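See below for the structure under consideration.
Of the protein chains in this complex, one is absent; all others appear in place.
First chain written, first letter: the chains are A and B, and each begins at residue 1.
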Amino acid sequence: MIQRFANPNRFMRLSAAVVPWMAGATVILGAAGLYLGLFQAPADYQQGESVRIMYVHVPAAWMALFCYTSMAAASATALIWKHPLADLAARSTAPIGICFTFLALITGSLWGKPMWGTWWVWDARLTSVLVLFFLYLGYMALVNAFDDPARGAKAAAVLALVGFVNVPIIKFSVDWWNSLHQPASVLKLGGPSIHPSMLAPLLLMALAFTTYYFWVLLVRLRAEILSTKIRAVRLRQVHG
Amino acid sequence: MSRFLHIARRDVRLAFRQGIGGLMAVMFFVLAVVLFPFGVGPEVNMLARISAGVIWVAALLASMLSLEQLFQADFEDGSLELLALTPMPLEVVVLAKVTAHWLTTGLPLIAAAPLLAVLLHMNTEGFTVLIVALALGTPSLSLIGAVGAALILGSRRGGVLLSLLILPLFIPVLIFGVGAVDAALAGFTVRPQLFVLGAFFLAALSLCPWAAAAALRQALE
Partner (left out) sequence: MTLFTGRNLVCVRGERRVFAGLDFAVDAGAALVLAGANGSGKSSLLRLMAGLLRPASGTLAWDGAATAADPDAHRARLHYVGHLDAMKPVLTVAENLRFWAGLRPGRRTGNPGDAVGPALETFGIAHLADVPGRFLSAGQKRRLTLARIVTAPAPLWLLDEPTTALDEAATASLEAAIAGHRAGGGMVVVATHTRMAVDGARVLDLSHFAVRSQGAGELGS
């Protein structure tokens, strides 16, 4: 299955067909999710209208973790099986992941001001997400720090795997430590503890963010493959 | 085992032959801490309250600065590829060099810490815990730092890059290291924090040599 995508030419053909579908799905799911979330879902009896930030904040935080997990998985694939697209996939995921992390931090801060009365608290969940942000930064800096792109990709893959220890810490930080941040209410044992009228827009937004991720990832991968081809042409000019 | 000691002894000897240069990390540590009374003012209560945090942050930075050179010199003069070609696992070489690094930087930091604690008016109840926490925490810093030091070999702007890579990973050690001292100063039990620091050390001991060796092999390709 994986090997079928190893051929860049086949990948280019396949991705060209998939990209418009991903773009369309992102627009439709995102519009539906925002409409339900901002206009249809009830305001929270405690939090009022500001609860609607949740429909961006929670999916963004999920995606921040999802992107890092994908990046680590792609890095492991690249290190173990030397799959040519895995390196590119890991490298292309990082900028998307850091944007989701940033979005989660900013929306969390905006939500925290009316709820907790402060923009920021130094508790386990917020701190570990901030560390995730720095891990993404370090990864991106390392990828670009070498003259030989292959060396940068391999070094960054090791870093991605080392940094992966942070992901379970983020997920369980609210359970392990007393935190201002509320515990998980959707992804937990015994089913979600959230009303369907709020769950529907939340899941729609999460789906929209996921299709957005795959859309941008494919576009970036295509660009990376094309630039590799350009470098190959340049090298041929040098080495004959 | 004898080869492990052979490498560690050579690295310690190299550090000693550099004379004052080998003590650079401790001098940085002392200077960085001494800056704080100038920055926040010499008020006793204020200094006593921030003392644990200041000492830990300065120790973190000092050990990070010295880590940049952990593999760099051996990489540049070709020693690293010969070490990689000796008939023993590269993980053992990493562990030997990390041990030497801790002996030449971590240990002097621990020795200097009580002196700095006095300068910052730390309550004497905190001293023992500070030393124990540093003794448990600094080996983790050397181990985690070895991964970063191996990753940056051959890169542009290695030093700044190293701080970007390993400081986020140092944060847990910082949190529990400071937590232990603060707990002792407040009269609470310090066992949980020290146990967590010990667990970090064991986890780093089992993971980091492997990751650093993988990074070194890439750097030598």
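In this section, a residue touches a chain if its C-beta (ideal position, glycine included) is under 8 Å from a C-beta of that chain, and two chains touch if they have at least 3 such contacts.
On a predicted model such as this, the values are computed, not experimentally measured, just so you know.
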Chains in view that the hidden chain touches are A, B
Which residue of B:24, B:103 or B:220 touches the chain not shown here: B:220
May I ask you to list the residues on chain A that touch the chain which is not drawn? 6, 8, 84, 148-150, 225, 228-229, 231-233, 235-236, 239-240
Mind listing the chain B residues that contact the chain we can't see here? 3, 6-7, 10, 13-14, 17-18, 76-79, 81-89, 220-221
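By definition in this document, only the chains that are shown with their structure count from here on.
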With touch defined as at the start, can you tell me which chain B residues reach chain A in the complex? 147, 151-152, 154-158, 161, 164-165, 167-169, 171, 207, 211, 214-215, 218-219, 221
For chain A, which residues count as touching chain B in their complex? 79, 127, 131, 134-135, 137-138, 141-142, 145-147, 151-152, 154-155, 158-159, 161-163
